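Take a look at the structure below.
Excluded from the complex is one protein chain; the other protein chains are retained at their positions.
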Amino acid sequence: MQTMHALETNTTIGKAHRGRIPIMIRTLGFGTFLLPLTVFMLLVFCVPLLGVARASFYTNGTWTLSAYREFVSGALFHRALINTLSIGFMTGLISVICGYFVAYHLSRMPQRKRRLYIILVMLPFWTSILVKSFAFTVLLGTNGIINQALQAISGTNVVVPMIFNRAGVIIGMAHWLIPFSVLPILSSLLSQDKALRDAAEVMGATGMQVFWKVTFPLSLPGVLASGLMASVIGMGSFVTPSLLGGRQDLMMANLVDFYVREALDWRMASAIAVVLILLALLILSTAAFVRTRLSR
Amino acid sequence: MTSKLTLHGVSKRYGPVTALHPTDLEVREGEFVTLLGPSGSGKSTLLKIIAGMELPTEGRIIINGRDATEMPVRERDLGMVFQNYALMPHLTVFDNVAFPLKIRKTATEEIRRKVHDALKTVQLEHLKDRKPQALSGGQQQRVSIARAIVYNPSLVLMDEPLGALDKKLREQLQFEIKELHDRLGITILYVTHDQQEAMSMSDRVALMNGGRIEQIGTPRQLYFTPETAFAADFLGSSNFIDATVTARTSERTVCRLSSGEEIAAPSREGFSEGQKVRLMVRPEHISLLGQAVSADRNVLKGVTTGTTFFGESAEIRARLAAGSEIAIRIPNDYSLPEAEPGAPLHLEWDVRQTHVFA
Amino acid sequence: MKKVDQSRFLTSTRRQVLSGMGAGLLAAPFVLSASKAGAADPVVMVTFGGSFADVVQKVIVDPFTKETGIAVTIANGPDLAKAKAQVQTGNLEWDVLDGSGGPLLNAAAEGLFEELDTKIIKTSDLVARATPHCMPFLIYAGGIAYDPKRTMSPAKTFADLWDDQKHPGKIGLRTRVSETLELALLADGVSPANLYPLDVDRAFAALDKVKPRVAKWIDQTPQTISLLTAGEIDYSYTYNGRVATAKKEGLSVDFSTDQALLLTQYYSVLKGSKRREQAMRYIEFACRPDIQANLAKAYASVPVRPGVLETLPDDVRAVLPSPTDPKMVLVKEEFWADKFLQLDRRFKEWLLT
Partner (left out) sequence: MNTLHQSAKATSRLGRPISASVLIAWLVYLFLIVPSLIVVPMSFGTSNELVFPPQQWGLDLYAKALDPAQGWLSAGGRSFVLGLIATGLALMMGVPAAYGLSRTNFFGQKALSFMLLSPIFAPTIVVALALYLYFATLHINGSMLGLVMGHAVIITPFLVVTTLSGLKHLDRNIENAAMVMGATQLQVFFRVVLPAIKGPVLSGSLFAFLLSFDEVIVSWFIARSDQPTLPVKMYSSIQWEVSPVLAAISTFLVFITVIVSLVSAFAQPENTDGF
């Protein structure tokens, strides 16, 4: 009875049937909606990426695994891989935490006010990272505003290193990625049924309990999505680490950039790119797996 | 009268799960037919198949004489009213009602006239420039009804249209829909889980259970001659008493209760002596104090266990000597004595109102 | 020498058909503005943007066009990857490329450039050496910059810089392996005359000593000045031209002329250029003594033709590092041509540990 009911309410147009002409026509109907973008992505994204994959195996007229062999054996690549993963993870985490507070705050205000606040969130987009990196130096440097303030308050010569190290990279990246992470969380918060929170309150839950027992669990898909997005975008950036990072913050994208533009070794660049993409795929599919496990 | 909708052996399976067993159904022109059943009984599946949102696994659907089994939704010439109104939030009331006409490229002047008439029918002309969100639930559903009839479809499907409304509005709209149906002669296939709604509005009711039509007939037929215990139980209230068949004549089936008392029922095919059966009698058919006991009436002894006062009627619950609980619904009347718990009762009812189920 | 990788990006026939189809399909609504440039079109010279491009326009390009009638367009962003793709696909946007250091010679080894036409360009008689594909047209100095207001007794040589007892302070060095290894060896006491071939192990050992004091390994050139003026570092390895510009803007920066690396900037002609001859003439023009003298005046660069330096007024010469000064070291790009990639890898790994 239960399952039947579920089926009855969940099934909709064009589900589950294959091999019957009208359904094919119907799917084709939706296919016309999907077709332009699918063709476009195949031609302008997939084929080029396959080209990159091919370039990583094919050089000077022969097929070779040399680039991958070099990757596996080179300490440089191992370090870059570890950096990429840990910076990507930290960036995703911090962006999501900061993004959550902002999204939560935004979700509790009237729509018009929210539009104004979203301008604040989007503002970083308009200031070039190149100028921003200077602004961060002014703000976070050893002689920067924050350190001077700290010294004035504490009366000591304490200097908190916040730039040209891992912290600098993560701060810079989070600054760029927080807007990305706010939007999915906000949309999942806004789509929540307010009645659920009210119900929890009626049942005697405090504000904190309502948040942790209702709001937060319901927003988890949005949190996961935005965290993944921020992490993976973070993993692919290279301008921020080169401007704000320290010597140990070389990432795989920096290597791609180097091998493409300076070394002109596109075989190696492509191989690193392929590893980077596979890494992203691995993370995404793990997350998808975990999510389906959790929802069961 | 011509048939507006005919189903021949329509069924639906999702892999191993059968949502709808092969089903036949006919809706004649101008008829008001209701699919009644609890959730999961297959009525929504059936409606979706008729509307074309699902394809049947087997069977054929004939709408207005044309085989519509594999016809796209839009060509089936149907009107539909949904539980959540399904009005387009970006269009005004007028434009919502005009939508199907515009789709049909009706002339502007004709659209204006038809929409005007339809809105007049549902008494909402004065709100034609509002957006649906600005209307109450009842008003929104009226707009939705106007939209479903404005283009004279062969058949109007109504999927629990009153489910989201409160009781009072529900009753009012029941009346309005019925009145609309009678006045305009439209053919309606209505889906609900509310038996009272089904009984009060329909020409015929198809009672669904477990993915099949359990019984189909006029509300009267379903009420007075339910063919299954489910039908008896779902429509109206009922008391069930376990018994064993002791004798069968051409006129009567006689059953014995565990207390030894005997109950007679009209004779029905398919029962043999010694068979365990369930007897059913509706609470409102039982009366308390005997007129002269005749052969046409069954009599049982019991003990009062409680009374509930309903205003126009009262319900007395009793424990039979045979052990089962039974409810008696009687019209209120000042002469009715207060039945104290524990007081002995004599129950009696007409033999013809006794139903026997396997 | 490696040959240009003639294997196009997508070679298999099916792919070509596919990509051809794709191009047709996708390009259909647009009008393709493919450059069908001929010999009569302007020579496109790609160089760095900003104030440097202004100088080149005024000092080299304008007089060249005036004299020869050959128009030259300046493009921004000399990117070797773009050059490589242009050469590989035969779809040239640029004719002359301005570049320097190991990556350029590495690109030359990949076969991206035309051989210099010695009938047009005089490749002998130069302060810095020409390679078969790269013609030096400008020499600039890389050395120590500091803020004279903050640092009273600054380190003026690389050896000084390494001495954190006498000259403490935070340092900014480049993420470039060339230049960095040279300055490390000089700091370690190798005499300029014996610098090449570089003793790589010794260079890394010397870098180990200074590693803790390097506050920022700078990837983007502008940070060599901005970090110094913001007080994030006390000494910056940067370039005389950059310091001169900053000083002109009133910033408190000084460049030590006591010791510096002399670095060469080259012009190369992209392989397959339809304006090869005009391009060669442009390069020769840029290296003409009078133009070199004007460049030196406008940009504080060292002329590449011998003898030009001596003709310059004293006030200009005063700020120029002299190639004849024994403390100056002319970076030998030939050393880097085949070792760049390998040493860069080692340097990157060293940075990471």
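List of remarks:
Which chain is which? They are A, B and C, in the order written, and residues in each are numbered from 1.
Keep in mind that, in the parts below, a residue touches a chain if its C-beta (ideal position, glycine included) is under 8 Å from a C-beta of that chain, and two chains touch if they have at least 3 such contacts.
Fair warning: this is a prediction, and the values are worked out from it, not measured in the lab.
Every shown chain touched by the omitted chain in the complete complex is listed here: A, B, C. Checked against the full complex, the one of A:S66, A:Q151 or A:S187 touching the unshown chain is A:S187. Within the complete assembly, B:L87 is the residue of B:L5, B:A68, B:L87 or B:I186 that touches the hidden chain.
Interface note for the absent chain: among A:Y58, A:F136 or A:F164, the touching residue is A:F136. The residue from A:A67, A:I163, A:V214 or A:A269 that touches the chain not shown here is A:A269. Touching the omitted chain from subunit A are residues 12-16, 18, 27, 29-34, 36-38, 40-42, 44-49, 51-52, 55, 98-99, 101-102, 104-106, 110-112, 114-128, 130-132, 134-136, 138-139, 175, 178-179, 183-184, 186-187, 190-191, 201, 206-208, 211, 228-229, 232-233, 235-239, 252-253, 256-257, 260, 266, 269-270, 273, 276-277, 280-281, 284. Contact between subunit C and the unshown chain involves residues 8-10, 16, 19, 22-23, 26-27, 30, 32-35, 44, 46, 48-53, 73-77, 79, 81-82, 85-86, 88-89, 91, 93-94, 220-223, 225-226, 229-230, 242, 245-246, 248-251.
Mapped onto subunit B, contacts with the missing chain fall at residues 51-53, 72-80, 82-84, 86-91, 99-100, 103-104, 133, 144, 147-148, 151, 157.
The rule we apply is simple: only the chains that are shown with their structure count from here on.
Taking the mean of all protein Cα atoms as the centre, the chain whose own Cα mean lies nearest is A.
Averaged Cα coordinates give subunit B a centre that lies 88 Å from the centre of subunit C. Annotation for subunit A: no residues touch two or more other chains. Within subunit C, not a single residue touches two or more of the remaining chains. Every residue of subunit C that touches subunit A in the complex is listed here, in rising order: 5, 7, 9-10, 15, 18-19, 22, 25-26, 79-81, 84, 103, 106-107, 110, 112, 170, 175, 214-217, 219-220, 223, 226-227, 230-232, 340-341, 344-345, 348-349, 351-353. By the touch criterion given at the top, residues 39-40, 43-44, 47, 51, 54-55, 58-61, 74-76, 79-80, 83, 130, 133-134, 137-138, 141-143, 163-164, 242-243, 246-248, 250, 258, 260-266 of subunit A touch subunit C in their complex.
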